[in-house]
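A single protein chain has been omitted from the complex, and every remaining protein chain is retained in its original position.
Here is chain A:
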Amino acid sequence: MTAQTSSTPWFLSFPGLIFFLGMVVLPLTLTAVLSFHAYDFNIGVLDSYTLSNYTTVLSDPYFLSIFLRTLRIALITTVLCIVIGVPEAYILSRMWNPWRSIFLLVIIGPLLVSVVVRSFGWSMLLGSTGLISKASIMLGLGPVRILYSEAAIVIALVHVMLPFMIIPVWTAIQKLDPGLEPAAWSLGASRFTAVRRIILPQISLGVLSGSLIVFGLSASSFAIPGLLGGRRLKMAATVVYDEYMHELNWPLGAAIAFIVLVANLLIMLAYNRMIEAKARKVLG
């Protein structure tokens, strides 16, 4: 019986295990190897191994500026999502039903609409003939074109990422004791103090996990910089696409993709450390 029970779970997970080893672990390994291959513009991928793809990417000002832009845009998006998402989740939690359910649907529902569709909507709003430009002309400020700028990318990213911030914060607020805030008020705390000293510390893990998702997804986003950044404003994902489809320098593209992956994993690791440290602090 014991022998059977120890092999049953492996037997049950076997199809998934084989599938994921073949479709995730193997391709990632192959691509990691590829990123160390030398490349020649006339011949293609060479059999010799080199570190030059990584040194090129990490020293060339063109690629460095793209990495910096990617980091900057992801960081600004994360901060804006916190600034908008946390108060919005709090406001939602203080609504009565059915409004609460309706607005929760309205705000997280767009998550299910394709990113291409939403980016296209923003390109219409932000273009030089778009609604925002028309409003600015009517106000006598002249036409504005936000499209094809970093601002356009940030606006659309915040739109796409906001639900990912609101969901974990909302979940954290749901776990709070509803009597906490009134208790703080009755002890003489102002509304602001109650939120700052009682609510915020308890939902900080929700904010942290939301920030992590938002930052990771923003830094590797493809459709939004592709459609709203135009040809000049590249981010990490669009430059990988260029290297693969236009330059055909796969080893270099693979190196950039791996830097994105490693950066993502490092942030996850740091996050886990932070949670552990916090848990230790709570336990005393």
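In the analysis below, contacts are C-beta pairs under 8 Å (C-beta built on N, C-alpha and C of every residue); 3 or more make two chains touch, one makes a residue touch a chain; residues count from 1.
As a working rule, contacts and distances are computed from a predicted model.
UniProt lists the omitted chain of the complex under the protein name "Putative spermidine/putrescine transport system permease protein" (options: "Putative spermidine/putrescine transport system permease protein", "Sigma-70 family RNA polymerase sigma factor", "Cytochrome B6" or "Cysteine-rich domain-containing protein"). One chain is missing from the display, and on chain A it is touched by residues 5-6, 8-10, 12-13, 15-17, 19-21, 23-28, 30-31, 34, 84, 87-88, 91-92, 94-96, 99, 101, 103-125, 127, 129, 131, 156, 159, 162-163, 167, 170-171, 174, 216-217, 219-223, 226-227, 236-237, 240-241, 244, 250, 253-254, 257-258, 260-261, 264-265, 268.
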